[in-house]
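Left out: one protein chain. Kept in place: all the others.
Think of it as A, B and C in the order they're written, each chain with its own count starting at 1.
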Amino acid sequence: WDEPIIFELSVPGRRGLGVPRADLPAVHLPDDVRRQTPPKLPELAQLHVLRHYLRLSQQTLGVDLNVDVGQGTCTMKYSPKVNDGFVRDPKIAELHPAQPEQTVQGVLEIYWRLEQMLRSISGMARVSLQPGAGSAAIYANIAMIRAFHAANGDSHRDQVITTIFSHPSNAACAKVAGYEVITLLPDADGYPDIEALKAAIGPRTAALMITNPEDTGIYNPRIKEFVDLVHGVGALACYDQANANGILGITRASDAGFDLCHFNLHKTFSTPHACGGPAAGACGVSQRLVPFLPGPTVDRTEDGFTLVTPERSIGKIRPFLGVTPNVVRAYAWVMAMGSEGLRAVAETAVLNNNYLMHKVLRIPGASMPWADQPRVEQVRYSWQQLWEETGVHSEEIGIRAADFGVHYWTSHHPYVVPEPFTLEPTESYSKEDLDEYAAILAHVADEARRDPAYVKGAPYNQTIHKIDGTSLDDPRQWSPTWRAYLRKHVSS
Amino acid sequence: WDEPIIFELSVPGRRGLGVPRADLPAVHLPDDVRRQTPPKLPELAQLHVLRHYLRLSQQTLGVDLNVDVGQGTCTMKYSPKVNDGFVRDPKIAELHPAQPEQTVQGVLEIYWRLEQMLRSISGMARVSLQPGAGSAAIYANIAMIRAFHAANGDSHRDQVITTIFSHPSNAACAKVAGYEVITLLPDADGYPDIEALKAAIGPRTAALMITNPEDTGIYNPRIKEFVDLVHGVGALACYDQANANGILGITRASDAGFDLCHFNLHKTFSTPHACGGPAAGACGVSQRLVPFLPGPTVDRTEDGFTLVTPERSIGKIRPFLGVTPNVVRAYAWVMAMGSEGLRAVAETAVLNNNYLMHKVLRIPGASMPWADQPRVEQVRYSWQQLWEETGVHSEEIGIRAADFGVHYWTSHHPYVVPEPFTLEPTESYSKEDLDEYAAILAHVADEARRDPAYVKGAPYNQTIHKIDGTSLDDPRQWSPTWRAYLRKHVSS
Amino acid sequence: MLEEIGAASVEDFYAGIPADLRLNRLLDLPAPIRDEHGLIRHMRGLLNRNTDTTEALSFLGAGCYPHHVPAVCDEINGRSEFLTAYAGEPYEDHGRFQALFEYVSMMAELLEMDVVNVPVYDGYQATGTALRMACRYTGRTKVLLSGEILPDKLSKLRDYLTPDIELTDTLDETVGAVYLETPDMYGVVARNPGERAEAAHACGALFVVGTDPITLGVLAAPATYGADIVCGDIQSLGMHQSFGGGQAGFIATRDEERLVAEFPSRLFGIAPTAVPGEYGFGDVFYDRTSFAVREAGKEWVGTAAALWGITAGVYLALMGPEGMREVGETILANTRYAMTALAQAGATVERHDEIHFREFAVSVPDADAFLADLAQRGIFGGVRISASEVLVCVTERHSRDDIDTLATAVGAVLKGARA
Partner (left out) sequence: MLEEIGAASVEDFYAGIPADLRLNRLLDLPAPIRDEHGLIRHMRGLLNRNTDTTEALSFLGAGCYPHHVPAVCDEINGRSEFLTAYAGEPYEDHGRFQALFEYVSMMAELLEMDVVNVPVYDGYQATGTALRMACRYTGRTKVLLSGEILPDKLSKLRDYLTPDIELTDTLDETVGAVYLETPDMYGVVARNPGERAEAAHACGALFVVGTDPITLGVLAAPATYGADIVCGDIQSLGMHQSFGGGQAGFIATRDEERLVAEFPSRLFGIAPTAVPGEYGFGDVFYDRTSFAVREAGKEWVGTAAALWGITAGVYLALMGPEGMREVGETILANTRYAMTALAQAGATVERHDEIHFREFAVSVPDADAFLADLAQRGIFGGVRISASEVLVCVTERHSRDDIDTLATAVGAVLKGARA
């Protein structure tokens, strides 16, 4: 399909949907509040709206359609279709969050049960399911840390320590919460530098916010020392568990002494990524942080499940109780897995990752920094050597790889690993999938050697051709909406 | 995607689904009934089954995806998405047909109400919704005709008259029911030849089975005369209303005196075609044929809706009451339309057809036999002239047109109209859709003139390339299943 | 558009319809509901007057079965592409052709036969056609039916075989087809079916077997004991009950030209394309169909139940050989357990000593009263097959608790009836 922008399909007078009309007197609106000119929305018949979006959907590549191992750090896994049915059921879809508690006991029980599951998985005292996504959970954690220190009269603590291979949101959320951010770089072995940590901590330290395994796929074996050091200066330790998929049932946040942790239900617990949300985050906290949890929590009483706001709650992180559809999906997924199933998830994901690593490192030009360290569930690789030999960048490799129907991602910024690419093959993919993916990379790397200009000219086999992105950073040209485009590029 | 056959994706030991296991003693099966070797079904994980079929779905072109005007006689129209929801509702999907009547009053009322609607639309005394599709409804009609004559001691009537532009199932079903088939050809004006009818009727005539408008899109204005002639010899007149879309609310089967008629719910009443079924047929009959209807019918009593078997019923045409999901969809569609809406459907369809005809006849090489007769809802065109000039056949034009993302059909056999193509644009398509479709045909016709070999070599822009069909009619080579293919083409 | 055509009004296009046939008023139809929410409200009002089998505890079968429908089956048959496609060519509808080819190919493995058709309307139709095929093949006009057959199915067969074929009870050289239903309407699995095949073949008749493919993970494929044609319904393989809307029929034979020639339905074959290694698809032996030669074809062909074929293919691919075996084992075990439990509850279980798959009958004093009493208790206890017989169905969806609940209720009902 060469599908036009929807405004180009508009024909005046067409309608996609009838609207209920009230057989009641119209309300007269005074001029100061009445809309004077109708919005220039497109006008289409229902079939044409449907056709347009169906075609766009076919131009999109989800987990269900491709070997989706190329989005390292984001744990693209299969989300069982049966779980979508629970979410579409009116018993979820048509529930209002302010209904009387006795009319929502089923969904409250699901929240409560999933909390118990995540308590078991993390070892933490309580878990809030309110945050709308992983970064929102990170923000909720830092907000609780801030409230904790404030309650203890420790408001002078104004620094948060993180590592460069922890997700950028750890640094960014701490900044929003008012903290100065100190970022640790890796040591020669690829671990967060413990000497740098020792130098950084002190009375101003509010918290350590750290991912483990980091986005390199390397598990920091001295993590408990890190936590102990931070505790030694009266600060809290907060665990970013976005990368939890390889360690489910293997090790827990509480085992290393963390005070807070978070999970992404849409990564580790199989809820679909939905083009970038809605997602769902979970915040686990130790006993001393329980009073600060976002409210309300779901508590079990003799009369059933009820909503309670913790005494020193930081308040609302998000409207209502959380992203209920994803809470329901995650609950159903864990129920289908059980403890042995979750352990099999972790072990299969880790096996898959090591198998793919084995294949990728055989591709001439591909390498892995800190090759001596074992990798858990993902690897950040480098095309540094290939780039030196051919001038082809990692991003260009990815665009050409997409010509073969797969997705591929480099890494977050800054590119500490040069010419990076980050693969996380999770438990959902088969040996044949991994072989296919590795073969595509090998093929493209070979192309890059034989004809670098060809690879740089990609894509060749996709909906559109190479995008000229110069306008996107130029305020005079950029067009973040169709009306801006018409104004800047068409009418003038 | 270059998607393998599913057997090629099989890996021993994989599973797509867990199955409930009974915690009960196993039943021992004796050797004479026990399966000895497991079936060689493919073994795949759930994600891989899903991915395979999603990819195949993307290689399929439904009404929702393309300008589907090219399947004349089959009335491809938009099926509103909201209606699919009613069918997926457990209140339909999880109903068993043998439930106590008081537990299925809702669905029985839908059957009853749709029957009333179709009575109104056709003018007939009663309507059965049992047949599984249009041809099954035609068969049910001929079975009723047979039972009617048998009940009257008229078993010597052994001939059925039809026309060449009536659907082949009229001839074929009559044959199955034991009748000799007489087929009328068109006269010089493109109408069924009334003189031929007069010559054919007589004491052996059981029925006339006729479509109107015929598959040429021409409405036979002397249809009442046809019916009267047939009645004159004591035979019945049966109306194939597969082509009813252009005459909804304009004229009725009863107005011309028909004794029986049928509708295709999946054509005229918007239920989706589903790759070729499940569909649904409806048989309308006049009062004297009511006792012969397939059983049971849904009757309304003071205590609610109840199932009744007509006294001289031909029995079951299909298991249970009918294709319920399509009955529900068709009912909802008519409820959303109303009488004015149905009339607008017909008028819009006819306008669209005449507009498209106007465009198509401007394409050099395209023509329409019997050009003087007005067309209702479809037209059977001819590329005779183009073929004479270029040697390109109508089928080849269609395959090339599909390179542009649309579907196109020639006609039923025999090709009375040479190099035929049959377009029916229904009410669902916009002027732009019709312009696009006509432009594609014009483009391909132009290509045929400039480079006939190129058009004959099509497709170029589809999942696969030109098929070598020689094996399909050769018993030594044909492979109607994968196991036949392996035996004949791989293992040997 | 009128202007561009040069027409004054839409009436111009209806010039061919004589005035006396014109309906010069609006149809008599209910007032329309033009907004979607209003339509949903209206339809929910109707639907809410149904009690479905997830609300009651249902043991209804008799041709429409409550097997589990995997979510992926619904996902695939709900895809807009498959739901709204129809009669595309093997190019633009390559996916449809491949999905149907894969369906027939998986059925072929289950059946151990090389030829399987694109689905016909339902199992009744498939059986009627299979018997007609056998008579055309043998040039004979009699059919011998064996195994107990549901009255509705018999009704269909009687109509459909008229006037060319008559039913007989005597096996001799005039019989074109010996038909065996197994499991039959009572769920009874026929013993020593090979002997029946031999008897049929000895008379020159074809041996036609009607079965349910969901049995074939545990029961022998009829081809292995001599069936020439196998037929039945595939509703069990991933279709919802849908008040009888999930039926679709299959017919299978060995790959013999004369037998293949007798199929009325479409057969999709795999074929090479201009690119080596690439697969295309097309119609096998199209010239036997009514599409090709009208009344000279074999019976007729038309829109039937293709989407259910695709769905059954998805089902078989999800289940694989192990899944099919397990589901068969579970159903066998549940059936036997239910028979024992109901017998212990005081019901008279018919044919208790035979092998039953999924169904069995109980004799009761008054079937209507028995079922009404169970319905009062929220149980759809079975399908009435005579004034004193009720057909009970259990599948893999029923838990042991479900069966115990039924048995307890049956015990109470029968005790009440005796009191």
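Keep in mind that, in the parts below, contacts are C-beta pairs under 8 Å (C-beta built on N, C-alpha and C of every residue); 3 or more make two chains touch, one makes a residue touch a chain.
This is a predicted model, so every value here is computed, not measured.
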| item | value |
| --- | --- |
| Among shown chains, those touching the left-out chain | A, B, C |
| Full-complex contact with the absent chain, from A:Thr103, A:Asn152 or A:Gln287 | A:Thr103 |
| Among A:Ser135, A:Thr211, A:Ser367 or A:Thr426, residue touching the chain not depicted | A:Ser135 |
| Touching residue (missing chain; options B:Asp68, B:Asp84 or B:Glu396) | B:Asp84 |
| Hidden partner chain, touching residue among A:Asp23, A:Glu195 or A:Asp303 | A:Asp23 |
| Residues in subunit C touching the chain absent from view | 35-37, 41, 44, 54, 68, 70-71, 75, 80, 396-397, 399 |
| For subunit B, the residues touching the chain missing from this view | 17-21, 50, 54, 80-82, 84-85 |
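As a working rule, only the chains that are shown with their structure count from here on.
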| item | value |
| --- | --- |
| Whole-Å gap between the CA centroids of subunit A and subunit C | 46 |
| Subunit B and subunit C, separation of their C-alpha mean positions in angstrom | 20 |
| Computed distance of Cα centres, subunit B from subunit A, in Å | 48 |
| Subunit A, residues touching no fewer than two other chains | 50, 54, 80-81 |
| Overlap residues in subunit C, where contacts from two or more other chains coincide | 34, 36, 70, 72, 74-75, 80-81 |
